[in-house]
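The next block holds one structure in the form of structure tokens; read it before the comments.
Complex shown without one protein chain; remaining protein chains in place.
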Amino acid sequence: MTGTLLSIKGLTKAYPGVVANDTVSLDIGTGEIHALLGENGAGKSTLVKMIYGLVKPDGGTMQMRGAPFAPPEPRSARAAGVAMVFQHFSLFDALDVSENIALGMENPPPLRDLAARIRTVSEDYGLPLDPYRTVGGLSAGERQRVEIIRCLLQDPKLLIMDEPTSVLTPQEVGILFETLNKLRSEGTSILYISHKLEEIRTLCDTATILRLGKNVGTCDPRETTARQMAEMMVGSELQTPKGTGATPGAAVLDVSGLSLPAPTRFGTALKNVHLRLHMGEVLGIGGVAGNGQDELLAALSGEMRAAPDAIRLKGQDIGHLGPTARRRRGLLAAPEERLGHAAAPDMSLTENALLTGAVREGLTANGFLKWGKARSFAERIIETFDVRTPGPDNAARSLSGGNLQKFVIGREVLQRPEVLVVNQPTWGVDASAAAAIRQALLDLAGNGTAVLVISQDLDELMEVADHFAALNEGRLTDTRRTGDLTIEEIGLMMGGAHDGMGIAHAEA
Amino acid sequence: MDLSSITPALLLASLMVAATPILLAGIGELVVERAGVLNLGVEGMMITGAICGFAVTIETGSPLMGFVAAAAGGAGLALLFGALTQVALANQVASGLALTLFGLGLSSLLGQDYVGLKPVQTPAFKIPLLSDIPFLGRVLFSHDLMVYFGLGLVAAVWALLKYSRAGLILRAVGENHDAAHALGYKVVRIRILAIMFGGACAGLGGAYISLIRVPQWTEGMTSGAGWIALALVVFASWKPGRVLLGAWLFGGVTVLQLNLQAAGLAIPVEYLSMSPYLITILVLVIMSADKSRAPASLGRIFHASG
Partner (left out) sequence: MLRLEKRPQPSRVFAYLTPVLAVIITMIAGGMLFAALGKNPVEAIRTIFWDPLFGEFAFYYRPQLLVKGGPLILIAIGLSLGFRAGIWNIGAEGQYIVGALCGAAVALAFYPLEAWYIFPLMILAGALGGMLWAMVPALLKVKFGTNEILVSLMLVYVAENLLAAMALGRMKNPEGHGFPGSRNLKDYPSAFNDEIITGSGMHWGVLTAFLAVIFAYVLLNRHMLGFSIRLTGEAPRAARFSGVNPTRIILFCLGISGLMAGLAGMFEVSGPSGQVSIDFNVGYGFTAIIVAFLGRLHPVGILLAGLLMALTYIGGEIAQGNLGLPSAAIQLFQGMLLFFLLAVDLLTNYRIRFVRREAA
């Protein structure tokens, strides 16, 4: 390390009703991997956007190698040597790799030269890429490579990475870390945003922890335990959900030979999926994003229809039935995307309660709506699951992510399902809401419901699931007992034989 | 009925002429849609262009000035649409309809004093030597300048979209406006420029109808050409070259049915007049199987948050 690259002093940014960053100060050294740690909503994204020129600070200053640094737009930030890999990829599906990379550069060379450079640089850093492939057809890991290569081609002084491992298999994470270590040895600084503590402990030199927009401490992650960092991040003692410990009962849901074509051009086809779910069991399904999670949920909820006997509920064929008929029989679901899929953003919570509750809660009579009953159902969800909102007349989009997610999960849990399928139940949710949701799922299983949790968060699955299986390119692995699994085995299950990428390059 | 009056060379030559208005409007709308904006106001912009071009040509005696005015008129109306959808974030479908209704009203108001007049004839431009080639000379090389302008425009749009950086940025904005914004591109500015280009093209297409193809001014004279241009973009799967192909197809149908009318086919005229619209529906049905080529952000509202 040879001194400070970027020095941030007293950065402040307020949005209506919330101070996203409150006089945040930190220094990033040259050739340092600096972790930025914090919960959702702690202000990490806002801070990074200010460094990248997407958001203007209300107050405070930044200095780049001693010179004032206040980028009015991303272009100037890039010119100053700042590059960013986004959490939600900023890629264009219909364009090819080289076009995508050209868009992120100020003065790109002609596309043919660029393609050659992409090949060289990507080989050099152990992230091989074909410049002429359409981005929409790439896996999540490959898409991230495109972003990284795009940054590397600009010889950045500071590389910002926002939650880079959330879409990777453990093996892919290994490859990424090698690349980042190589960059560090070449003198590049990296600002590494994550909430995964173990990763930060293996990779980073320094960690700054944000809570509610404030810098609550800087530490050397190698010297600090994960638990200490977690407590700084959350601000209170962590509560881990308690498992049910109950032994699963009779099989209720039987999926056999479920195959469905991809619903959209860039979707995933389900290939011969088999699974069996028992009463009181929590089955966790892991896998990297985009490997068929949405499709599996849609197939189980009834949004996508299958052959009648591909899905059987308590011995009855239900594969051909729609969502309403499945709900009536006790199969409920909660999709990943809260706004627009699980809930209608501009509709009130009462109306959103009606969205799935109509059948089982008896909210209609001869097709006519019982508004009073719907409203009290919504109120019951709000009360039982501690949803923070002025009342059931408020629009779904006025709720914070965690509160809306509690509403969405609560809505299904209160309908006493026989089988509940959830996808990413705690994605983008603050820690206390996440803990509450996990506990609710465990309680539900304790009362005999069969619960299927699809998640990309392995820690979450290990915490709640009795059994584990992984999705890979629309195929589901065999189910294993969670307790018997090692992290390597999980990685292999998630990676599958998937074009050799994970394993082959890990050895390379 | 006398089919011998239909000569292939003349038929093909007038096909090129009949195709030009929808070709111009279609290529303009293609650029707009590639930028991720659905402007259903093409009909309104065409009719506005038709009257602007017509009035200015009458007043100045110069068809060139007329076409310039038509482009300006179309672009001006398009700017209204741009302000509504990009600044006021209004629904694009509703705004496009509003533009059409508004344009129809505006044009008939502006055109009151011009009904029944004859504009200066736009000179045909016979390309030396080439126009003397038998058959082909008449079909391809003996037209007015706007026909060549239209062909040139298609080629230019094709090349720009495929090879230039500006084209790449335009496609990127249409594909994923959030990502384009994150990379620092000015989504709203780029879209408004594209919308105005589309308006100018539609205006030129409209003026071509009132100045060359008909040539005179009557209310509502574009009679659905703007909507056919919209269908053309779907037909073309958002590819410039196929806009040309589609325009010729529609031009061919139009010319053929007009010729059949003239030849006195034993079908009432009205049924023949329906045919371009019915063909459009048929083509839409055939093409709608492949939705995948549509720009992914088409019609979605963009609001940069934070």
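So that you can tell them apart, the chains are marked A and B in the order they are listed, and the count of residues begins at 1 in each.
Heads up, the rule we're going with is that a contact is a pair of C-beta atoms (placed from the backbone, for glycine too) under 8 Å apart; a residue touches a chain by one contact, two chains touch by 3 or more.
These numbers come from a predicted model, not from an experiment.
Write down which of A:Leu354, A:Ile382 or A:Ala450 is the residue touching the left-out chain.
A:Leu354
Decide which residue listed in B:Leu30, B:Leu230, B:Val243 or B:Leu256 touches the omitted chain of the complex.
Only one of B:Leu30, B:Leu230, B:Val243 or B:Leu256 touches the chain omitted from view, namely B:Leu230.
For chain B, which residues touch the unseen chain?
Here the touching residues of chain B are 40, 80, 83-84, 88-91, 93-95, 97-98, 101-106, 108-109, 111-112, 219, 223-224, 227-228, 230-231, 234, 268, 270-271, 273-274, 277-278, 280-281, 284-285, 288-289, 291, 303, 305.
If you put the missing chain back, which residues of chain A would it touch?
These residues of chain A touch the chain that is not shown: 16, 56, 58, 70, 72, 301-303, 322-325, 327, 333, 335, 337, 339-347, 351, 354-356, 358, 364, 367-369, 394-395, 397-398.
The working rule: only the chains that are shown with their structure count from here on.
Please output the residues of chain B touching chain A within their complex, sorted ascending.
165, 168-169, 171-172, 175-176, 178-180, 182-185, 292, 295-296, 306
Which residues of chain A touch chain B in their complex?
Touch list, chain A to chain B: 15, 46, 49, 53-55, 73-75, 78, 86, 89-95, 99, 102-104, 108, 265.
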